[in-house]
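Only a single protein chain was left out; the remaining protein chains are all shown in position.
And then chain A:
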């Protein structure tokens, strides 16, 4: 049983989704699942049950096949998130460069703990594992943007910049 969908791809993203599905051999359209989940998240900010059901129908697979994948991989937000999701690297090499202290400052600046969203809905803070930028640590990521060589001051600047974005 799937929910009636109020969520669907915009015409541009629908065209992109079809192009993605066509990349795989006949009958292997399920391979498009991870890319389509990214596309949905790019559009909606997170991957809701409705969004996942919509993708299941598009790929002609069971909704559970989408849920089990979306919950396995850490990049998909299966709960609503703030406008900017800060994904902070907590792994060893970044910690060696002072990552723990910068994280503490970031939490204080935002007034939230890891996993929480600011009351104004602007920022969600997530701790993630190694982002493959160890020589430039400490590092965090907001959507596709990497922010590297973080210091407390740099974090303040970034939060200021992001807060100004419409």
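Note that in this section a contact is a pair of C-beta atoms (placed from the backbone, for glycine too) under 8 Å apart; a residue touches a chain by one contact, two chains touch by 3 or more; residues count from 1.
Throughout what follows, contacts and distances are computed from a predicted model.
Colleague: Report the protein name recorded by UniProt for the chain absent from the figure; options are "histidine kinase", "NADH-quinone oxidoreductase subunit F", "Peptide/nickel transport system permease protein" or "CoA transferase".
Modeller: "NADH-quinone oxidoreductase subunit F"
Colleague: So which of A:17, A:32 or A:158 would be touching the chain we can't see?
Modeller: Per the contact definition at the top, the residue touching the missing chain is A:32.
Colleague: Can you name the residues of chain A that touch the chain not displayed here?
Modeller: Output for chain A: 23-25, 28, 30-35, 37-38, 59, 61, 65, 68-69, 72-76, 87, 90-93, 95-97, 128-137, 141, 143-146.
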